[in-house]
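The other protein chains are all here in position, but one chain of the complex has been omitted.
Read from first to last, the chains carry the letters A and B; within each, the first residue is number 1.
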Amino acid sequence: MAVILIIIAIFLVKSWSGLVIIGAYLFINIFLAKVHPKFVLKGIQPLIVILLFTLLIHFFTTQGEIIYRIWVLNITREGIQRGLFIAVRLFYLILSTSWLTLTTSPISLTDGIERLLSFLKIFKVPAHEIAMMMTIALRFIPTLMEETEKITKAQIARGADFESGNFIKRIQNFLPIIIPLFINAFQRADELSIAMEARCYRGGEDRTHYRQLLITNTDYIFFIITLIILIGSYLLII
Amino acid sequence: MIKFDNVTHFYNTNQENKIISLSKINLEIQKGDFVAIIGSNGSGKSTLAKHINGLLLPSNGNVFVENFNTKDIEAIWNIRKKVGIVFQNPDNQLVATTVEDDIAFGLENIGIKEKEMKKRVDWALDIVGLNELRNSEPHLLSGGEKQRVVIAGALAMHTSYLVLDEPTSMLDPRGRKEVLEIIKRLNREENITIVYITQFMSEATQFKKIFVLDKGEVILTGSPKIVFNQAELLISLGLEVPQITKLARKLAESGLDIPYNILNEDEMVEYLCSYI
Partner (left out) sequence: MFIHLKNVSYTYNLNMPFETEALKSINLKIDKGEFIGIIGHTGCGKTTLLQLLNGLLEPTEGQILIDSIDIHKNKQKLREIRKKIGLAFQYPENQFFEETISKEIAFGPKNIGISDIELEQRIKRSLKMVDLDYSLYKDRSPFSLSGGEMRRAAIASILAIDPEIIILDEPTASLDPQSCYKLLSVIVNLYQKYNRTIIMVSHNMEIISELTKRIIVMEKGRVIMDDTPRNIFKYSIQKLESIGLSLPQITYTMYKLKKIGKPVSSAILTVEEAKDEILRLVKKR
């Protein structure tokens, strides 16, 4: 929950000091969560290119006081300011989502989402069903990935080529993987639903939960602190 | 007790055509029984299995599980608590992201309270010997381990009848051994009734009673000794006979005084000792 709030905060923050506060908050939390910085950095790796790109775009395209000139492109002061600001915001965004995924197991995540969504039950949101779908998806992703590998290898052994050809041809070439995969997935779904019915599954009514998500006092305090930071960073203007 | 009372089941393929999958089945399985059901492809074994817990309903006749009728909508959930079923594909029965959570799945469905759930899950894990793997993800388990998780899930529901529909077809020899050992133990120590469907004759010989199905009918019932004495009938139904039983036949036909229905190597060795 706190993560959602922080993300909102990141979007709303307007000032540099606001940024500093959020940054401090994030770093402290990550430190407290005992997550090794290495993992966090790994999460950022793929997105470094986007970060750089964002930076540069803003450097070059913002109107304002020109500081530097490379070839035909102008770097403005405002550009640098804006670029950095937005880049840092992006950075925080990535950081906070990493923080969430690195500290929470998938089951807890789906359980948590189910809990949160259950408040929306009054609006007829099928919270349990959504959570169930997510759990099953998580459970089957590795299995389906293995299946994809097997199918791909089998088709290669029959001479299929997934590397050459133009764009359209390449998409066509993937049919021998996609179709068997879909059929496989549907067969699994069919068998799984029968097995679930045999185990008395009948939707979300009157279901109990093996894993208890307890909201403790610590959680409340944490929530309030985050809320304060959210409001604070929004209000700061410098 | 599980009772099939004149059960017939058919599918309608279109207006005129009916495929009869079960025909006038009458059988009883007592509490604590250890039975196998064999039959060639299309004999109706899987259909029969799905009738026991009401996944399929008879077109004619009735199926009773301890006096509850599977057609009774109110009773069906009770029946499914008492009757656990294990299917062929180990993967497509596991729903949750860890072993522990999967065993708890059935319990969550029937609304068992958290404290009781924990107790039952721990107990089930212990019986099938998967305590160390309680936090494992399903895709990292071997076939035998996966089936054990499914069995544990049924046990946690306090099932009294365990129906297994070709549970070892997709397993390697080690996995097959694991499953057979567990169900033998469950029958012996927990008095759980086992109804085991298989196409492996080497497995069928290990049960106390065998039902032989063909084209939806029960053709033969009896102990393995009785059933495998009728090798010609079995072969004509498209079933195989254990290698050792084939040998016994051939030796008997060549003049040795050996019964036709020898089922394992040790028996054979005993009989042969008087000759060589």
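The rule is short, and it goes like this: a residue touches a chain if its C-beta (ideal position, glycine included) is under 8 Å from a C-beta of that chain, and two chains touch if they have at least 3 such contacts.
Just so you know, these numbers come straight off a predicted model, no measurement behind them.
When the full complex is taken into account, the listed residue touching the unshown chain is B:Leu251, out of B:Val83, B:Ala231 or B:Leu251. Screening B:Thr8, B:Ser23 or B:Ser40 for touch with the missing chain picks out B:Ser40.
From the options A:Ile57, A:Ile130, A:Ala160 or A:Ile194, the residue with contact to the chain not on display is A:Ala160. Within the full complex, the residue among B:Ser169, B:Gln206 or B:Asn229 touching the omitted chain is B:Ser169. In the full complex, the hidden chain is touched by chain A at residues 147, 150-151, 153-161, 175-176, 179-180, 183-184. Counting the whole complex, the residues of chain B in touch with the unshown chain are 40-41, 88, 142, 169-170, 172-174, 199, 202, 238-240, 242-244, 246-247, 250-251, 254, 256, 264-266, 268-269, 272-273, 275-276.
Convention: only the chains that are shown with their structure count from here on.
If you average the CA atoms of chain A and of chain B, the two centres end up 44 Å from each other.
Within the complex formed with chain B, the chain A residues making contact are 106-107, 135-136, 138-139, 142-143, 146, 187-188, 191-192, 194-202, 206-212.
The part of chain B that touches chain A in the complex is made up of residues 53, 55, 77, 80-81, 84-85, 87, 89, 91-98, 100-101, 104-114, 117-118, 121, 137-139, 150, 153-154, 157.
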